[in-house]
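Note that this complex is displayed minus one protein chain, with the remaining chains in position.
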Amino acid sequence: MLQNLPIPFLVLSFLTILSALYVVTSKNPVHSVLALIFTFFTISAHYVLLNAQFLAVVNLIVYAGAIMVLFLFVLMLLNLSKESEPVKSNWWGIAAAISAGSLLLIITAAFQVSGEAVAKNPVEGIGLVKALGKVLFTRFVVPFELTGILFLAAMVGAVLLGKREKAVDALISKEESNG
Amino acid sequence: MIALFVTFFSAAVLLFLGLNKRESSYSLFAALALFVSAGLSWACSANLVSFHGLESWVPANMMQFGKEQHLFAALLAFIVGFILLMFRKNEVIGNDQLGLMMFSLCGAYMMVSYQHLVMLFLGIEVLSIPLFVLAGANKSNLASNEASLKYFLMGAFSTGIFLLGTAFIYGGTGSLELEMMGIKPSFMHAMQGMPLPVLINAGIVLMSVGLLFKVAAAPFHFWAPDVYEGSPNRTTLYMATVVKIAAFVAFYRFLSTFGGIADAWKGWMSVLGAITILWGNLAALNQASVKRTLAFSSIAHAGYLVMFLLMADGTNTWILWFYGLAYAMASLLVFSIANQVSFQGERGFAAFDGLSKKSPVAAIALAVGVLSMAGIPVSAGFNAKFYLFSFAWQHMPWLVGVGLLGSAISVGYYFKFFKHAFMNQPSNDNPVVDRGWLMLLGGLILLLGALPWAVLNVIY
Amino acid sequence: MSILSVFNQVEISHYIYLSTVLFSIGLFGVLFRRNAIILLMCIELMLNAVNLLFTAFSSYMGDADGQIFVFFIMVVAAAEAAVGLAILVLVYRNTRKTDVSFLDQLKG
Partner (left out) sequence: MLTLMIFLPLLGFLVNGIFGKFLPKAISGWLGTAAVLGSFVIALMSFMDLTGDTTIPERIYTKLFTFLHVGNFHVDFAFQFDRLSAVMTLIITGIGTLIHLYSIAYMHEDEGFYKFFAYLNLFIFNMLVLVLGSNYLMLFFGWEGVGLCSYLLIGFWYKNADYGKAARKAFVMNRIGDLGLLLGLFLIYDTYGSFEYQEVFRSVFAGSVESNAVNTAIALLLFIGAMGKSAQIPLYTWLPDAMAGPTPVSALIHAATMVTAGIYLVIRSEAIYALSPLAREVVMWIGLATSLMAALIGLKQNDIKKVLAYSTVSQLGLMFIALGCGAYTAALFHVITHAFFKALLFLGSGSVIHGMHHEQDIRHMGGLRKKMPITYLTFLIGTLAITGFPFLSGFFSKDEILVSAFAHNKLVFGLALIGAGITGFYMFRMFFVTFHGTYRNTHHSFDKVHESPWLMTLPLLVLAVLSVIGGVVNLPHYLGEGISGILHHTLNYDGGGKFSPILIYPEHAPEIEHTTEWLLLGMAVSVFVIAFLHTRNKYVVQGAVPEADSAQTGMGKVLANKFYVDEAYDTAFVSSLEAAGEVVGNYVDDKAVKGLVDGVGSGSNGISRLLSKIQNGNIEYYLVYMVIGVALLLAFNLF
């Protein structure tokens, strides 16, 4: 079945899965971050294949650009760039693999059995800024506005948590002097 | 919609007044704004006022503003108003926390009135993200930190599962609108006995998992006891009431859409309900901490409400409304008293020792609250359970049996409250304030217990 | 290869498999890793798998709603990441740890 697929799709998919695997297995957090960024690039390429040009760009800007930089920033701030994570025992890895694998197996097997397909009705230019913008600012204008609440809440929350208080500082200095 | 506007803008005003100003008058202002939201919503539902101009701005395929939605918005605003009111004195919180709680409430409004899965998703996130923060608002308290991180990680994880389900549903039905989903061909075929497409089937399961996580039903409840215990009391109460009610309404709306293929989800849903009921009640038996006991009790209540999901056909939301009201008022009473007598850090039931001698009013209010939670007549809780069980009986008699068994078990731990409040000698002298409000709530519970139908007729 | 040809050569089920595999990898990471930051990254990976699936459905069906949904998922993911990292920094400040297996004060 795989040989019938176009080469770009196969290569991209292969790269995506490979880099995703590297994300979860790499011991060094910074390597994970970089691998994740690479995964995002491949996913963006998928978007291009799928005619979703706007999303491809947004994905790069938001995920690879903003979110991952935030991650890197925190990693550096907390000085976690070295391999600090204790290795888990083998059976734990097996348990995790079995759980995740069984989920994967169940879903794919179910699709394999039913072999259903979605009605194919591609429309040219649906993924362009022009088309999406029209939809976003007409039908989806309410959720779009309401994301304002989400961001305001996230901002206030992040400030609330990030702000240092005297009590917290005292606690830390005490702990440090004890330790 | 009006509730969302009033709540959001008063929260914004509070934030402008100063991010971290701590004065109990701000809580009072916030509570007032919430009561105004509740009142206006209720007035909308009773057709006393109309904000048609505002609501027509929202496309009909995004949010729905019918009578029920207004009533649920009113209920949620009312509960949060009371939470802020009852907790305003013990530990004054800054405007940022007040604002966050009100933003979170906006998410709950979205969840009760969504018509489009985008709105549901945004609602869940607007509800949750401030809560992640609020759970950790006691920044110097390690338990609070832990609660926050646990809640966040598991919440984000469940969001992932929820979204996968949404994607499947989208692929299966071809739409994200509740009304459109139900008329897509693949769906209609399934209703006529053809096999249900895997996409829809798996989508329902995965989305349900996401929502079951929010309502804390087994086996997706593990976060609840830990997070409830670690969070500040106010936040715990908010999670146990508002989040639960909003998530159940959202769940109900979602499942009513798939009412035609109820056979596909009724079976496992009822099994989960039974497990939740038993798990919650049994695990609560041995808890030493008051908050953990209440957390497991709230899990058990989620189990009872799963019964309500099983009769999702769009006609009986009033049961959930009444149940939510009864449960929230009882929780308010118990949590508020627990908060007042134990704020020195006593987590166990010893905090209640000798309450009947220190403050008979508070002890009686506590008794009323606990009896209502346990579902003993004459209390609002009994009527709520009675309505729920007698309607569910026609759909799932065995689950009602499990529910009754669960409420029989629950007496075992609700009894601890009595024992400590009425039989033990006082071990601390933490004062109980706000007795007027406690009495008001207790009286309301009894009124709803004695004359439920009269009250429902007036309000609903 | 013309852009549209992918619709003719690749069945939608392949995108479902690809997304499910990606999702499962992320899920495996969440279960397997202990560092909270990596956990968060794995969750982002899960969300991306979902995004890909949405986009695929949307493109195949010619319905813009799916892509708008992806847009909203990105928005939410950004907000979530901000709050999550703030929580993480807070916990780290108090405990000097980001390992989730040490978070077991609350139990029972």
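Annotations for the structure displayed:
To keep things simple, chains are lettered A, B and C as they appear, and every chain counts its residues starting from 1.
Note that a residue touches a chain if its C-beta (ideal position, glycine included) is under 8 Å from a C-beta of that chain, and two chains touch if they have at least 3 such contacts.
Everything quoted here is computed from the prediction, not taken from an experiment.
Put simply, the hidden chain is in touch with A, B, C once you look at the whole complex.
Of the candidate positions B:205, B:262, B:433 or B:446, contact with the hidden chain is made by B:205. From the set B:28, B:60, B:194 or B:423, the residue in touch with the chain omitted from the display is B:423, counting the whole complex. Think of the hidden chain as still there; on chain A it touches residues 92, 95-96, 99-100, 102-103, 106-107, 110.
Although one chain is hidden here, its contacts on chain C can still be listed: residues 27, 30-31, 34, 100-101, 103-108. Residues of chain B in touch with the missing chain: 150, 153-154, 157-158, 161, 198, 201-202, 205-206, 209, 213, 219-220, 222-223, 225-226, 264-265, 268, 279, 282-287, 318, 371, 376-378, 382-383, 386-387, 389-391, 393-394, 397, 400-401, 404-405, 407-409, 411-412, 415, 419, 422-423, 451-454.
Rule of thumb we're sticking to: only the chains that are shown with their structure count from here on.
Viewed as a network of touching protein chains, the structure reduces to a complete graph with every chain in contact with every other. Chain A and chain B have Cα centroids lying 30 Å from one another. Here the CA centre of chain A is 4 Å from the CA centre of chain C. Counting partners per residue, chain C has 12, 16, 23, 26-27, 40, 57-58, 61, 63, 65, 68, 72, 76, 79-80, 83, 86-88, 90, 94 as the residues that reach two or more other chains. Counting partner chains per residue, chain A has residues 107, 111, 116, 118-119, 140, 143, 147, 150, 153-154, 157-158, 161, 168, 171 touching two or more of them. Interface of chain C with chain A (complex): residues 1, 3-7, 9-14, 16-18, 20-29, 31-35, 37-38, 40-42, 44-45, 48, 51-52, 55-65, 67-68, 70-72, 74-83, 85-90, 92-94, 98-99. Taken in their complex, chain C has these residues touching chain B: 12, 16, 19, 23, 26-27, 30, 36, 39-40, 43, 46-47, 49-50, 53-54, 57-58, 61, 63, 65-66, 68-69, 72-73, 76, 79-80, 83-84, 86-88, 90-91, 94-95, 100, 103, 105-108.
Residues 8, 12, 15, 19-20, 57-59, 61-63, 94, 96-97, 99-100, 103-104, 106-107, 110, 116, 118-119, 122, 125-126, 129-130, 132-133, 136-137, 139-140, 171, 174, 195, 197-199, 201-202 of chain B are the ones touching chain A in the complex.
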